[in-house]
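Please find one structure pasted underneath; my questions will follow.
Of the protein chains in this complex, all but one are displayed in their positions.
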Amino acid sequence: MSQAASVPTNNSPLADLPPISSILFEAKARKGLTFDQIAKEIGKDEVWLAAAFYGQAKFEEEDLKKVAQVLDIATETAIAGFGSHWWPNRGLGPMPPTDPVIYRLYEGVLVYGHAIKAVIHEKFGDGIMSMIDCKIDVTKKPDPKGDRVVLTFDGKFLSYAKW
Amino acid sequence: MSQAASVPTNNSPLADLPPISSILFEAKARKGLTFDQIAKEIGKDEVWLAAAFYGQAKFEEEDLKKVAQVLDIATETAIAGFGSHWWPNRGLGPMPPTDPVIYRLYEGVLVYGHAIKAVIHEKFGDGIMSMIDCKIDVTKKPDPKGDRVVLTFDGKFLSYAKW
Amino acid sequence: MSQAASVPTNNSPLADLPPISSILFEAKARKGLTFDQIAKEIGKDEVWLAAAFYGQAKFEEEDLKKVAQVLDIATETAIAGFGSHWWPNRGLGPMPPTDPVIYRLYEGVLVYGHAIKAVIHEKFGDGIMSMIDCKIDVTKKPDPKGDRVVLTFDGKFLSYAKW
Amino acid sequence: MSQAASVPTNNSPLADLPPISSILFEAKARKGLTFDQIAKEIGKDEVWLAAAFYGQAKFEEEDLKKVAQVLDIATETAIAGFGSHWWPNRGLGPMPPTDPVIYRLYEGVLVYGHAIKAVIHEKFGDGIMSMIDCKIDVTKKPDPKGDRVVLTFDGKFLSYAKW
Amino acid sequence: MSQAASVPTNNSPLADLPPISSILFEAKARKGLTFDQIAKEIGKDEVWLAAAFYGQAKFEEEDLKKVAQVLDIATETAIAGFGSHWWPNRGLGPMPPTDPVIYRLYEGVLVYGHAIKAVIHEKFGDGIMSMIDCKIDVTKKPDPKGDRVVLTFDGKFLSYAKW
Amino acid sequence: MSQAASVPTNNSPLADLPPISSILFEAKARKGLTFDQIAKEIGKDEVWLAAAFYGQAKFEEEDLKKVAQVLDIATETAIAGFGSHWWPNRGLGPMPPTDPVIYRLYEGVLVYGHAIKAVIHEKFGDGIMSMIDCKIDVTKKPDPKGDRVVLTFDGKFLSYAKW
Amino acid sequence: MSQAASVPTNNSPLADLPPISSILFEAKARKGLTFDQIAKEIGKDEVWLAAAFYGQAKFEEEDLKKVAQVLDIATETAIAGFGSHWWPNRGLGPMPPTDPVIYRLYEGVLVYGHAIKAVIHEKFGDGIMSMIDCKIDVTKKPDPKGDRVVLTFDGKFLSYAKW
Amino acid sequence: MSQAASVPTNNSPLADLPPISSILFEAKARKGLTFDQIAKEIGKDEVWLAAAFYGQAKFEEEDLKKVAQVLDIATETAIAGFGSHWWPNRGLGPMPPTDPVIYRLYEGVLVYGHAIKAVIHEKFGDGIMSMIDCKIDVTKKPDPKGDRVVLTFDGKFLSYAKW
Amino acid sequence: MSQAASVPTNNSPLADLPPISSILFEAKARKGLTFDQIAKEIGKDEVWLAAAFYGQAKFEEEDLKKVAQVLDIATETAIAGFGSHWWPNRGLGPMPPTDPVIYRLYEGVLVYGHAIKAVIHEKFGDGIMSMIDCKIDVTKKPDPKGDRVVLTFDGKFLSYAKW
Partner (left out) sequence: MSQAASVPTNNSPLADLPPISSILFEAKARKGLTFDQIAKEIGKDEVWLAAAFYGQAKFEEEDLKKVAQVLDIATETAIAGFGSHWWPNRGLGPMPPTDPVIYRLYEGVLVYGHAIKAVIHEKFGDGIMSMIDCKIDVTKKPDPKGDRVVLTFDGKFLSYAKW
């Protein structure tokens, strides 16, 4: 990867994130590492790690120290930007999404949302799948007719309170 | 289930669907069947079947005949409403969703969309997970700390054309 | 209350709800009962009960039977409209709200949302107050300078998953 | 807390606030103080104080002097930024909120707003709960099944004028 | 006025109001009375009365009885439609308004809103003009260069709570 | 007033106005003058003057010279920024307004707009109250139960052309 | 024109208008008359007349009687629908317009609005072209390269009040 | 005109235009010229010229040279900013417009759009008035009751293709 | 095709169209004909014909007579619904589209719109591709890797007027 890798900070989504996000993305580009490689170094999953880079999850200081080490950036810089005084202000990018990758996920909600809701109710009763206590995974499934993306949400079922 | 089960056709989402949808939902309620039970009878998955009830997938006539039989409704009624002259006009319900079950899926896109996109690109290159050639599954995973919903999208990766 | 009490079903919010909602509201008006009176009869809280009348919470059949008895309507009617085949499609009314009572709650989110979020994070860490496992109470607090409404949300704190 | 704690001023919500807000947040981070700790020093509640930091409430000069002292910043800086020539331009962040903490409050209005309105009318008559003469409190309630957030709005009831 | 005066109930604003509103408007048209004439009969102001016809204010039963008498409609009809079981669901018509009369008021907020806010703060401090405890008057002021509409809002000043 | 009074130019509404607006607001803060005091010096009303500060009305050069003198700023600066080459681009702030002071005016239009329209038609016929040839006044009316804001719009009635 | 000419009342714009509009349009179709022909009979311009058919201008009773006569409908029907008890609720159709004819006018505002504003200010000073005291004309101008539509707005200039 | 005439580039509409637009507007202010005066020098109409200043029409190099000469700015500057490599990205300002001058044009579309469409169809058949091959003129028409703005769109009629 | 083929008229897009559209669609379903088959009978293209069925193009009476004959419906019915008194009110369905087939076209505009604009300007100069004088074609192109849809817009280039 070029030493000069520049990450555009004037436009979405980085323009909407803390400056430390750009520093992390540039260091990652300079190192030529994938999220999966960094995630393995710090003992986390790549989707969670990517979310944290995008300011959508909160690093603990232990995480930040490891990330700084892997990416060769100063620990203090990482902590000053994403430390204990900072909390994610979650939600990123326009809705409806304009990028086709993200739009397809949105389309999944638009087309299949009611079907998923109906099946959740039939299997679990009145409640929801938590998006807070939820783990997300992206796996590549080889297929002779074309590889497939397997995207999994594993979230706790929460029953509606009655009082 | 009560013989008199009524399905509200004056409001979302049924108000926005063909009348045959209400007929199917009422017959299902009268029979007291789940989507899973009907799906097994006709050799389809429950999420796909629910999507078809909501007018978001297209029954073939073979499917419709089986559904009509399972639900004890006239085959002609089913075919008149959802037959070969009818094509889904997909997309159902308001966006952003107001129902918390569906909103949580939308929140997954809002919070984790960019992370998922980044990992897809790192694993597959420039392209998308198809929401057309995509299968969706909802599974109940028992857990002592509270059962979990496992929602899986299994979609073909499509590379961007260059020309 | 007049026997002829009519409940407008052509406009918001009843126009957006199942017909059984109007039946319940008309019976309630005919009986001249408050939500508090009905709630006490069925062993629930008045806010939860009102939410259920508005189709925003799910009655169990036991609840429905008691409500039908209190309001002198046929049990089958109640169950046909709100029975086990029916699931709330939650979310009611325009946003931003046009009604000043509801708008003031919305204004509370608009003006004090970030302050509430900051204090929750300082007291609990990275997570949310659940609106699913949440109980809501409205109390009248007499005050010589003018009575006060005390509105309380009592919701479980949910930590963000890390994985 | 790191001396170098940086507060992102290029994105929501600080990008939408007077520069003095960022100065206060950075000093607070440097000092490692919570809103509760500062609030106790100046004789105010933590939610009100956080609202004032976010430019959603108006400090009087007495308040500002105490805050400046607690945070070790120049009094003149505080007064130049938030003094008597400045009035809050209230309302902060996108609606619907994208952050899940704030969204859950919004969802409370969306799902329970009509129920709350109905109970207020039954208890008080035609009028509203004021969001101007209203005090807000966030308390942590320990619970073996998971601690709970208790969020209270205590607002004056205002009757609709008739003339 | 023609006995056959018909009031369009299929379009805005009457389509969004309880049916009793149309009944009142039709009776008023049949009688050929102005709001001012009816208001004087019942001891109220014409703007308040018009607001009540449009479902934006709440008649007490005493008011309804007088209105019914003036308009020659059955008292029970009026009470069944607008009685004690009914509460205004306030807010009427599209925003931004499409009708030029109402748009001009909206334009007043758009163009002069900040100036009015600044002067209120300078005269009263941090707070608002209540729209709940507010009386509204429309007067015709003759002027040789063209008559003028004098529209007055007389609302209580409410100070922001500090706590 | 502090010599250092700073006026936030990075956020609404000043961020949306010509730089001369901030210069005027800062000078006014430095001088510690109210709109009313400045207005009297230049022979205009305070609401009109505040509107002009916010770029919503057009100063003539005579006005600008007097304002510059009262505020001790260079006349050329005022004229360079707001002179004869500049025309107001009217309309300021988000709609619906997020600030409660301005929102209440908006709520007045939302709730009472149709009533005001109806009374205007009954008194004047088919036409509007002009918001161009309109004078606006804010007065403080002492009241033992709490002072009141009296906000008056005095606008010319304009008849609809027929041709 | 066929005696059976039907005018769709279930969709825009007639669905949003009083029923008398449909009656007028059907009678006009049955008679096979243009707006110009009817307008000449009643001494009005065709654009104004079309606006009145669409409920965007107010017929006086004299106008209505003539229109009823020309179209062979009962005078009482016309007066019951559009009489003195009825006032236009102006503004019709979606914005931005979806119909290309109307969209082009909208595009004229979007592309040339600022230029028109600048020239009006240079020629007239600070004020507007009234859309209330405004006459609109549509003329066909033959041209060998293709006939041209000449659309003219002739509106009174109104100066901004200063006070 | 003051040599120091400044044109606000931080707000609408200039903030949304190429920097060369501000240069032209400032030079025009410095010279104290109207669009009409400049237009006559370069042999174009004032409305077209104003549109080009606002980046809504494309200068040819011949035009730019003449404009540069009239305004005493360097020809290369004009060509570098608006030259052959640049194409208008048309459409300027918010919709609905907030400025009353432009809003009135928008209101013309909202209120009279359907009437204009109907008359165009009756005179020309199925098609539109082109906004591409369209010339726009603003004329001052003296009138003892108040001068009038005559705004004319002269656009080619285009028939809808059938194939 | 079943004699009983029913076409849902309660939802989009038919709910937004004249009743004659539903009659045509039902007759077409009953006959089991494709647009291509009907188009060939009447000497038109299938895309144009489908647009006319959806109320987006105007049938001449000659066309209507042939369509009525092919579909075995009464000519008078067709002419009463879509005759010379009726003009298309073009524009159908929500934007952004929710149906994936139509959304993909929208995505083409969102992603490739600027590229297409740039190439049109380089090839033709300042102007547009007309969507009025435009013919649209959909062809199936067999391909061993999967058949392809070839969608062609053939529209006249229109130069921008300068005046």
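Think of it as A, B, C, D, E, F, G, H and I in the order they're written, each chain with its own count starting at 1.
The rule is simple: a residue touches a chain if its C-beta (ideal position, glycine included) is under 8 Å from a C-beta of that chain, and two chains touch if they have at least 3 such contacts.
No experiment lies behind these values; they were computed from the predicted model shown.
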| item | value |
| --- | --- |
| Chain not shown, its touching partners among those shown | A, B, G, H, I |
| For chain B, residues in touch with the removed chain | 44-45, 48, 57-58, 87-88, 117-118, 121, 126-128, 130, 132-136, 158-163 |
| Residues in chain H touching the chain absent from view | 15-20, 76-77, 79-81, 83-86, 88-92, 131-132 |
| Interface with the unshown chain - residue positions in chain A | 1-2, 4-8, 10-13, 25, 28-29, 32, 94, 97-100 |
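Operating definition for what follows: only the chains that are shown with their structure count from here on.
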| item | value |
| --- | --- |
| Those chains which touch chain E and also touch chain B | C, D |
| Equivalent of G-I within the choices D-F, B-D or C-F, defined by over half of its residue contact pairs recurring | D-F |
| Rounded Å distance, chain A centre to chain B centre (Cα mean) | 26 |
| Between chain I and chain D, distance of the C-alpha-averaged centres to the nearest whole Å | 54 |
| Sequence positions of chain E contacting 2 or more other chains | 13, 48, 88, 90-92, 96-100, 107, 110-111, 117-118, 121, 127-128, 130-132, 134, 136, 158 |
